[in-house]
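Left out: one protein chain. Kept in place: all the others.
The first chain written gets the first letter, and so on, giving A, B and C; residue counts start at 1 in each chain.
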Amino acid sequence: KRTASQAAGQRLDISGIYPPIATPFTEKEELDYHKLEENLQKYAQIPFKGLVVQGSNGEYPYLTEEERVEVVSRVRLSLPRDKLVMAGSGCESTRATVQMTERMAGVGADVVLVVTPCFYKGKMDSRALTHHFTQVADSSPVPVVLYSVPANTGLELPMDAVCRLAQHPNIVGLKDSGGDITRIGLAVHKTRALDFQVLAGSAGFLLAAYSVGAVGGVCALANVLGRQLCELQHLCVEGRWEEARELQWRLIEPNAAVTRKLGVPALKQAMEWFGFHGGSCRSPLQPITESEAQQLRRDFSSNGWL
Amino acid sequence: KRTASQAAGQRLDISGIYPPIATPFTEKEELDYHKLEENLQKYAQIPFKGLVVQGSNGEYPYLTEEERVEVVSRVRLSLPRDKLVMAGSGCESTRATVQMTERMAGVGADVVLVVTPCFYKGKMDSRALTHHFTQVADSSPVPVVLYSVPANTGLELPMDAVCRLAQHPNIVGLKDSGGDITRIGLAVHKTRALDFQVLAGSAGFLLAAYSVGAVGGVCALANVLGRQLCELQHLCVEGRWEEARELQWRLIEPNAAVTRKLGVPALKQAMEWFGFHGGSCRSPLQPITESEAQQLRRDFSSNGWL
Amino acid sequence: KRTASQAAGQRLDISGIYPPIATPFTEKEELDYHKLEENLQKYAQIPFKGLVVQGSNGEYPYLTEEERVEVVSRVRLSLPRDKLVMAGSGCESTRATVQMTERMAGVGADVVLVVTPCFYKGKMDSRALTHHFTQVADSSPVPVVLYSVPANTGLELPMDAVCRLAQHPNIVGLKDSGGDITRIGLAVHKTRALDFQVLAGSAGFLLAAYSVGAVGGVCALANVLGRQLCELQHLCVEGRWEEARELQWRLIEPNAAVTRKLGVPALKQAMEWFGFHGGSCRSPLQPITESEAQQLRRDFSSNGWL
Partner (left out) sequence: KRTASQAAGQRLDISGIYPPIATPFTEKEELDYHKLEENLQKYAQIPFKGLVVQGSNGEYPYLTEEERVEVVSRVRLSLPRDKLVMAGSGCESTRATVQMTERMAGVGADVVLVVTPCFYKGKMDSRALTHHFTQVADSSPVPVVLYSVPANTGLELPMDAVCRLAQHPNIVGLKDSGGDITRIGLAVHKTRALDFQVLAGSAGFLLAAYSVGAVGGVCALANVLGRQLCELQHLCVEGRWEEARELQWRLIEPNAAVTRKLGVPALKQAMEWFGFHGGSCRSPLQPITESEAQQLRRDFSSNGWL
């Protein structure tokens, strides 16, 4: 069992770059496992640390429970063993999250990414969230990564909860998509003694996150420009900051376009341009309009990517 | 079938007061149908127009799909036929909402309450939401009520979408929990020609909503002070505004306590004080603390309810 | 001196409708006292309770101290004695507000309207604001009205501060422009024993505010449709709610257009259409565009006002 490493006092090394993979659908909005497989074979050629399956960009809230587990299973079967499968197992209730975590571990997830529950956001304070993540980590067969993504959830995992949870032997890190670099630096600083790993949740601040001590990134843009993000990571790790900066600058606008500005439908459109299967989204997500597609193209082309 | 009335060009009359009923759990967080049944028998004695099952206060995001349907089924079987069962059938994806709507109608829901999807809130614009609600209403066997609750979802159903959707023959109204009374007045004004019905989503602005043309309310506080809210409705409908105002004033603080300030756990605690079964919530919702309980009690007692 | 009434334990009656008058400028952005005078003569014919001078719509942050005082002086000289002059004397610092209040009272202001300071909004808690308003009210020669306008200031005067300040003998009321009707009802309820008067800060929720106990309104739209707002007030006071509602509905969109949506430049444009002098704003406020002007016109014409 993977958690044996844990017993030995060593945490799973999660440093590196991960694309939070998009989920391809057919025109009738059914899962398209064939296209998924083709994407996976291309991703296997890129020096990613692993893949995030069912992150926000995977449209996981639009999948059934069965589909969520099935996608993780297929990814694990397809992907070389040396790549990590980090599976998004978060649900609104603690009990559902515990069960989903077990199921995903059961089909081969190496580590789970657990988003903050958010529907009752007014009540999701440190106490509630610490309780939630502790319950999940206590029962999880695999290591847990905390996931804070305020743009979608409307709440941030409080820093005091991060610090407390970082002490849990089965919680190995935090993916922070909020982009508050001061907070990311503080999370690293406050958990230094704990072998706790912080991942940037977006390509827009990947270099800056490395500069304050993050060890990797889960970046939507890695679905499209995966090699470039691995190169950026490489430059940061090597301390070649000048070159890293030049590359980082050119990634900001494409990244904003496929995330904050135009979202998953734009990410999927850009994937098509770069040789991957993107396709349409499940409703209520709508395809981007013609003028949005032009704007998207401009954000890539003006930075030399198209 | 009720929708026959629709064919005849008449919309279902949804005017009146509804408690969005809380869902009782056992200590092990299992559904407690026995306690639910006892609550229902008490609610049947109060002149409610009906019950909302799986509104925000019903912890529906914490129930499995099976549980969501089963609770609706039990409520319909228990409740007298002259009371409406308004069932919350909203899910994140359009396809899941369509299916859940059909299942809930299948077990006897008279009308469904469909919340705005919200996970990809940056993309949930008028276009996406109009498409979503149109798809759901097209296929729903029962009338649909739109549901905007920004405190939980982080987004408001845009007014232009409300106006367009109000023209759909199977969309009969809007539950607005945002509390922006100007917006509620405008929604009534812009849909006057359409026999579209607006319900206040909270007891704090019930009188004010009536004053600008709303026809009822779905009020968490009705789980606790149901008769008083029906009395407030009665006074408003009769035009006895002076008396209505006196009553409204005394309901603001208790209502805030069980909603915005302390949430569902406080609602359930207050239910216990007033002879109903509240009990605990599912995790990650936590019980209120001792000091919160004192504050809660004060908000009721200082207004003469305890 | 008016405050003699105060010594007698009676507070100044501020109930009724007030336009927060716009400040006319010449093309070179100089104050145009001639146009101001002409507006005042027209306003004197409308059954307003008085005028608010240097409310948010008066562009007071763009006037020098001298100009602020001079405008109040001119208005007082021009306006019949039976109309109140409510002068906006708020500044960022307490000492400046104290001085401005004295100067405005010195040139004839009957009552002052004091906005919450807001630059250090993170520090403007109940403690700081209670201290500020108490200092101002202690030294003010005329009664003080509290002013909460979150759209401009980014903060709301906390309810506990309102309740505490309502006990001050020289604080007679609150103008609340936030539009949270639950809060307005609560402010009335919590200060009932104190002869404290709440004014609605916008025409969009005037009827609703009356329905929960407000006694008047300071409404930007009264610069344009002053008679109609006085008529709405009359209907509310008389308890003719059906008629009031019909009128209220037709005022929502014009009001939103000249406030939240298009702001002071639109208010001034609409004034021109209705026979008043509006003119341009001081920079950085820009004139509305052609397409905004069309939208503005539509918001008036579709409701039967143009």
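In this text, contacts are C-beta pairs under 8 Å (C-beta built on N, C-alpha and C of every residue); 3 or more make two chains touch, one makes a residue touch a chain.
On a predicted model such as this, the values are computed, not experimentally measured, just so you know.
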Among the chains presented, those that the missing one touches: A, C
Residue, one of A:108, A:158 or A:213, that touches the chain absent here: A:213
Residue, one of A:180, A:243 or A:292, that touches the chain absent here: A:180
Touching residue (missing chain; options A:189, A:227 or A:298): A:189
Those residues of chain A which, in the complete complex, touch the missing chain: 179-182, 185-186, 188-189, 202, 204-205, 207-208, 211-213, 239, 241, 245, 248-250, 252-253, 256
Touching residues on chain C - with respect to the absent chain: 29, 56, 61-62, 64, 92-96, 117, 119-124, 127-129, 131-132, 135, 151-152, 154, 260, 263-265, 282-286
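Everything that follows uses one rule, which is that only the chains that are shown with their structure count from here on.
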Overall pattern in which the protein chains touch one another (line/ring/star/complete/other): line
Intercentroid distance (Cα basis), chain B paired with chain A, Å: 35
